[in-house]
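Below is a structure I'd like to ask you about.
Complex shown without one protein chain; remaining protein chains in place.
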Amino acid sequence: MSDTPLLQVSDLIVEFPVRQGVLRPVDRVGFEVRAGEILGLVGESGAGKSMCGAAIIGLIERPGRITGGEVRLNGERIDNLPEDDMRRIRGKRIAMVFQDPLTSLNPLVTVGRQLVETIRTHLPVSASEAQRRAIALLEEVGIPAAATRVDAYPHQFSGGMRQRVVLALALAAEPDLIIADEPTTALDVSVQAQIMALLKRLCRERGAAVILITHDMGVIAETTDRVAVLYAGRLAEIGPTRAVLSSPSHPYTVGLMASTPSTTGNLNKLSQIPGSMPNLRAIPKGCAFNQRCGKAVARCFEDIPILEPVRDSQVACWLYDPATLTNTLEKTGATE
Amino acid sequence: MTGQTPLISARNLGAVFDVSKPWLNRLFAMEAKQFLTAVDSVDFDIPKGKTFALVGESGSGKSTIGRMIVGLQKPSSGQVLIDGDDFFAITDVKRQMAMRRRIQMIFQSPYASLNPRWRVKHIIGEPIKAFDLMPAADIDGRVNELLDQVGLAMSDGEKFPHEFSGGQRQRIAIARALASNPEFIVCDEPTSALDVSVQSQVLNLMKDLQRDLGLTYLFISHDLSVIRYMADEIGVLYLGRLVEVADRDTLFDNPRHPYTRMLMDAAPRVDAFGRTADTVAGEIPDPINKPTGCSFHPRCHLAVDLCKKERPEVREFGAERARVACHLCETEAELA
Partner (left out) sequence: MDIQTKKGASARPEFSEAAPASTWQRWTQSDIWYSYKRSPVIIVSSLTFLALVLGAVFSPLFSPYTPFDPASLNLMNGFTKPLSTNAFTGDYFLLGTDDQGRDVLSTILFGLRISLFVGVIAVLFAMTLGVVLGLISGYIGGWLDGVIMRIADIQMTFPSIMVAMLLYGIGKGLIPPDLRDEMAIWVLIISIGLSEWVQFARTVRGATMVEREKEYVQAGHLIGLSRWSIMLRHILPNVTGPILVIATISLALAIIAEATLSFLGVGAPKTQPSLGTLINVGRQYILSGEWWILLFPSLTLLALALSVNLFGDWLRDILNPKLR
C-alpha cells in the first residue's frame, strides 16, 4: 500500500444559493479513505452526509456546487474535472449505491443486460466474456440460480435481492471506491444484516474502499473501520470507530451515543439532547452545536472550532483546546 | 397475566384483504380471486397502565393490528375488547363515540399526520370539539395546557405544522392524541421518522405521560432497541401471526422462537464492533402465498418435516409463561 490515501477530501465546501442567501450543506469537511477501508459518515438528517457523497462523485444538484476545498483520488484532483472526464471516473473508479435500489436499475432492461452494458462500457472485454462476468458477479453477491436470474427484470426481484443486484452493478467495473448512501434504510432488519455482511465481505475480498453513509449507529459500529460524525454540515469528530463510539469526545457524539437505545446493556432512562439540529438558514455563530450543548463556554459562541487530536480521534470542540482547559482548571481550582 | 380484566384484548383477531385484480382482468387471465391474510388469529391482552409492543418486519401485519384496535378497520374475524366490551359490536352512536374518546393513536409520519392547512391550536382542539368535552370558550385554555404538557410554547398554537421540525410535530400529534383524555393510545412507529437525538426526547415524553396520566400503550415498531426501552410485554409477529409473546426481560434474555432469535441477531448493535450477523438467512416470503405449516420454516435452520406440514399452535413455556408458536421449542429446551 502506497503512502497516498485512495481518497483525500480536504476543506470541502458545498454551497447552494437560495433567495435569502447562500446555504452551506457541507462546510470545510476533510477526511481520507485508504484502500480496503470502510469509512462511515454518520449524522442526522440534514447533517450533510449525503451531500458529501454527492460532492465526491460530482453529482450535486444544481444550483449547488463545490465552492472550496479539494477532492483527490489517488493523488489527482477530481473535483474540478469537466463533466465528461468525471463521467468516466464515475462507475469505473468510484461507484455509488443508493438507498432505493429502483433508482439505480432500469425497469425495462434485464439485470443481465444492465450488467453487461456496464462491464463493456468500462472494461475492454467481449460480449460473451461480459455475460460470463455478469453471471459471476450475481453469484458473488449471493443471488441464487444466477445463470437463469440474469435474464430477469428488476421487478422480479425482492427488495433485498434488488439491492444485491445494485451491488453487483457497482462492482461491475471493479471500482476502487464504493460510496453507499443509506444502502439498507429501506430494507427490513434481517435483510439489512445480510447486505451489510455482503458489503463487508466484498470490500475485504476485493480490497475496495467504501464510504458508508448512514444514520444508524449500530450499522456504523458493526461495519466501519473509521467514522466521521457530521453535524450541520461540519465535522464534529472523526476517528477509529471503536474509539469514537465507545469513548466519544465531542459533546454531540456523547449525546448521540447516550440517546441511542440498545438491545443490550442497561435500561436507564435515555438521555436526550435538547432541541434539534439547526436549520441551514439559521446556523448559530461559533460552534453549530452551541445552543444544544450543556458544556458550551464563551468561545463556543464566537469561533468555529477546528479539528484537533483528542486521544485516538480528531475532535472539533473548544473544550479540548488548551486555553479552555486551563481556564476550566483555574475555575475548578478557585471553587475548591 | 394478572387477575384483573385487561383494558384491551385482541381475541382471535384476523384481517383478510381481497387483493384480486379487477374482475375483467381476472376473466381474461382465468385467475381465481386472491386473498392476503395480513393478520391471522392474533390474541393478546394489555393490562391497564402497561405498554404492550408489537415487533415485526414488513408484511408482519403489525400496523393492520393497530388500525383494527383503534377501529379504523373492521377485523375479518375475531374481536377487539375494551374493558370487556366488543368495540365492533356497538351500534349505538353515542356509545360508539364514548368508546372512541377512550382510544387514540399516534401515527408514524409527523408530516402526513397533521393537516397542513390548519393552525396547531385547531388541530389539537379538534378532538375536544368533536367529543363535545367542554364549552367552546374553554378550549383555548385546554389547548395551551396540552401544548405545555408536551413541551411546546403557548405561542406555538398560532403556527402552522410546516413551521415545526419533525420532533416538534410529533409532540403536536401527541398533544392531539391526549386532547380527548384517552386511556389507551396506539403508537404506530411514532419515532421511526425521527433522528436519534430527537427520538429519545419523544420516547421519554411518552414514558413520562404514561406515568403521569396512567396511560396504556400499544407500541408498534420494527426497531427492537426502541421496543426494549418502551415495552412491558412484547409480541413478535411474523407474516400476520404472533410467534412469541413474553415480558420484556424474558424475551430479551431468553428468546425462544427461532425467528425472535434471528431478529435479535440481525439488529445492529452499537457495542458490537466489527460483528457480522451471519446467521440470518432468506427473506420474508410473499404474504399472498405463504409457506405451508409454520410460515418461518423456509428460513429456519432448525426446521424439520413437521414444520412444513403442520402449523404450530401457541403454547406456554417456563415460569414466565412465555407463549411461543414453535414445534421445536420443547425439544430445544430439553437439549439446553
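When the chains are written out, they are named A and B in that same order, and each has its own residue count from 1.
In this text, a residue touches a chain if its C-beta (ideal position, glycine included) is under 8 Å from a C-beta of that chain, and two chains touch if they have at least 3 such contacts.
These numbers come from a predicted model, not from an experiment.
Among the residues B:Glu158, B:Asp249, B:Asp286 or B:Glu310, only B:Glu158 touches the chain that is left out of the figure.
Annotation: of A:Phe16, A:Tyr231, A:Phe289 or A:Trp318, A:Phe16 touches the absent chain (contact as defined above).
Listed residues B:Leu27, B:Ala112 or B:Leu306: the one in touch with the omitted chain is B:Ala112.
Interface residues of subunit B facing the missing partner chain: 38, 57-64, 70-72, 96-97, 100-101, 103-105, 107-109, 112-118, 126-127, 130-131, 155, 158-159, 162-165, 173, 176, 180, 189, 192-193, 222, 287.
Throughout what follows, only the chains that are shown with their structure count from here on.
Between the Cα centres of subunit A and subunit B there is a gap of 32 Å. Touching subunit A in their complex are the following residues of subunit B: 57-58, 165-168, 195-201, 203-204, 207, 222-226, 228-229, 252, 262-278, 280, 283-284.
Residue ranges of subunit A in contact with subunit B, taken from their complex: 44-45, 158-161, 188-194, 196-197, 200, 215-222, 241-242, 245-246, 255-257, 259-265, 267, 269-274, 276-277.
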